[in-house]
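Apart from one protein chain that is not included, each protein chain of the complex appears where it belongs.
Each chain carries a letter (A and B) given by its place in the written order, and its residues are counted from 1.
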Amino acid sequence: MNTPTLLLDGLPVPFSAGQTIMEAATAAGVFIPHLCHHPDFKPQGSCKLCTVKANGRYVSACTMPAKDGMEVENDSPDLNDKRRTLLQMLFVEGNHFCPSCEKSGDCLLQALAYELEMLTAHFAQFYPDRPVDASHPDVLLDFNRCILCELCVRASRDVDRKNVFALSGRGIGKHLIVNAESGRLADTGFSLADKAAHVCPVGVILAKRQGFLQPIGQRRYDRQPIAMQFASLPGSGGNGPEA
Amino acid sequence: MDRHARWLPEMVVADECFDATGVAALLQPIVERHRRDSLRLLQILREAQDVLGYLPRTALTVIADAVGLPRARVEGVAGFYSFLHLQPVGRYRILFSDNVTDRMLGSAELMDRLCNRLWIERGKVSEDGLVSVDTTSCTGMCDQGPALLVDGRPLTRLSAERIDRIGELVRAQVAVSDWPREWFLVADNIRRRDVLLAHASAPGEAMRAAVARGRERLLQELQRSNLRGRGGAGFTTHTKWETARRAPCVDPQGGRYLVCNADEGEPGTFKDRVLLASHADLVFDGMSVAAFAIGAAQGLLYLRGEYAWLLPALTENLARRRRNGLLGVAACGQEDWSFDIDIHLGAGAYVCGEETALLESLEGRRGVPRIRPPYPAQQGYRGQPTVVNNVETLCKAALIALRGGDWFAGLGTKQSTGTKLLSVAGDVESPGIYEYPFGVAIDQVLHDCGAGNAQAVQVGGPSGSCLALHEFRRRIAFEDVPTAGAFTVFGAHRDLFEVARNFAHFFAYESCGFCTPCRVGTTLVANCMDKIAQGDGSQYDINEIFRIHRLLHAASHCGLGQTACNPLFDTLNKFRPAYERRLRSLDFAPAFDLDQSLSVARQMTGRDDPAAHFDPAGGMQPVDR
Partner (left out) sequence: MNPPAGQRRLRLATTSLAGCFGCHMSLLDIDERLFDLLDRVDIDRSPLTDTKHCGPCDIGLIEGGICNAENIHVLREFRQQCKVLIAIGACAINGGLPAQRNHLDLGQCLQEVYLTGPGIIGGRIPDDPELPLPLNQVHPIHEIVRIDYFVPGCPPSGDAIWKFLTDLLDGRTPRLGHPLLHFD
């Protein structure tokens, strides 16, 4: 039997049974924008950045199983326009002031905004009030930048087996919480050695005293746009090569 | 414990007054009754709140320890449902139904009136902790509104006089159980009966008929009936049942499940309320028939939190069925089949009407729709094959078990067989339940319910479609105008913009927040509508609504987000002047009220000179510096 193959923007992409569109594309070195997806964790499908058109239907590439003969539209003006709007929504929902963020240059949200040429957040800013949690000796939590991707939730639950993070609230009031009656990170079992300390795609979970070890301007996405990092290293995983 | 027994007033105390030992002792019987089962977390939280008044931090810790879940997970669940409270609420908790039909009957004025009588601000607890007044999504009393819930019990047909009386009773601290009984009466208002509502059979008759036919024949009859789901999506019931019956069980020890979706949250819909109140045996028969067909041993009825007042009668009914051998081991005399039904209460979350969100909620989690595939019929409750059917669908299945598939297929249209219950409300003379064979024309319904001067009908609730005068010849059917049941009529004097604005806020409030487009988009749209309502809108804002509509339609995780802008899209296309007459500018107007944005500085400086204001027209004031 022939290897099953899908057509990604017209390009034949072989895949193995059980793979999602995202996995097939990543293995082929094709970049599909994403925020909540990470190859080490169970797909979640919440950020919707990876929305593609499969056989004419909008689906999330990270959760949709690849099918033989499937025609997938990815890098198109329509989809990129939708993705740009989603980024703009995330930018106004939180407080994303890149100039004062330690993660600037290493931030996936920012890198995607560059990739999709998002020049403005377009909508009116929400300016939510989200106090930071500096209680932990080694880690700062700055909720202002949380995009609710749940990577820390998944890492702490599935890898660290600590369940330090969870989500509460709903709708626009949905927010990240930590596993302590006090609500403080210091009162959880969180450690800098946890996987969850290193999966945040934005600047929420920050190791203290390390923010500017690498100068602004020399960071991962300063050096090369995210899509090119993917193309140059096929099979490197959903978040591209480690910095 | 009587779910309606109010917790003692003296127990409303500040968080720190709940010490862990005391709380643990109070909650012990609850967690034990639920066998410390983490899947029953939502039920435990509900009952804990009944005892404590709200869910203080210590209670969440105690419950988390008892059921063996991380505390944050428990807090996350408690934080999801609008009927669960992490902060103290009033000893009298009054929630006005905020459906557009309640609004049309003056609910907003009545709520203001009550707030004035009680000297409180909407949404805030009175300083003495006595009372809080707020709104909640449609409580399913559209045929007898305006309505409210007081400590979970419905009060219908509100009037100014009644509001004043309520204010007096609250201030005199009269227990809700001692309020006039007739206030709590809920009428069925059945206006047109067809095969379902006119049907009379003894409890268990449909079930026996199903057993007599045998599984194969029963499924054949169902196939011939071409019954489709009445909850809105219209999926073929036979296919669902057959899939679940054939799907392998992930856990061979656990069986298949049958879930009755009684989370009737679509604003404007109340047919399931009537079925559960007056035809509960037919509902349970339908559940039994379905369970028999797919070989399920356990049935679950997910009852929306707003209908908690139906619980005592339903529980009693189930006990009666157990006594009569209709439930339990060897149900209905079938030696090899045992079946029982459990009722789960929701806690105020419209999204749980989506079947996979409902399953999450049944398993005691946040009501977030699952990724599909797998579909519930393959992997549903506890990962086992599960059929989730609407209340009305199950009633229809019971009728088919009794009278056969051909009989059913002879009703309605070819693609939409049988009858449909419509929940008719709004500007009509006789609001209530109307049962018609599928294919009935909109104007027929309008004629029958006495809607003299309708300019629009919202069919299927906010996520359905808004039909204008020229579309009244269209028909209720899956192939024309599909509906889960809501049929809300707007007279010529109504403002369709305000209708759409009410719906926009409904979706923003009910979005689960899982996916970006729905979480942020519904709020952006609600803000846009408020801006236009305040007279600060422009054509730019209308374009924004269309843009967000396209995105939500394409990229949302579930139907809630995909359809959230439908009412705006429809009204913008059909009732554009309702929007345009409000616009300040055809080009652009600021995102916020400029003059208002100087309010704090004016207050702090005491200034009121011309330079301390922006003129409302948005024009330039001469500046000479």
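The working rule: a contact is a pair of C-beta atoms (placed from the backbone, for glycine too) under 8 Å apart; a residue touches a chain by one contact, two chains touch by 3 or more.
Everything numeric in this text was worked out from a predicted model, so none of it was measured.
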Touching partners, among the displayed chains, of the absent chain: A, B
Candidate in contact with the missing chain, chosen from A:T3, A:N55 or A:Q125: A:Q125
Residue of B:A25, B:A187 or B:A601 touching the missing chain in the full complex: B:A601
Residues in chain B touching the chain absent from view: 540, 587-588, 590-592, 594, 596-607, 609, 611-612, 614, 620-621, 623, 625
Contact set of chain A toward the excluded chain (per top definition): 91, 95-101, 104-105, 110, 113-114, 117, 119-122, 124-125, 127-130, 216, 222, 224-225
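By definition in this document, only the chains that are shown with their structure count from here on.
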Averaged-CA centre spacing for the pair chain B and chain A, given as whole angstrom: 33
Contacting residues of chain B [partner chain A, same complex]: 57-58, 60-61, 70-73, 75-76, 78-80, 349, 366, 371, 373, 508-517, 519-524, 527, 544, 547-548, 550-551, 554-557, 591-592
Chain A to chain B touching residues, read off their complex: 43, 45-49, 51, 58, 60, 63, 65, 82, 85-86, 89-90, 92-93, 123-124, 126, 147-148, 163-174, 177-181
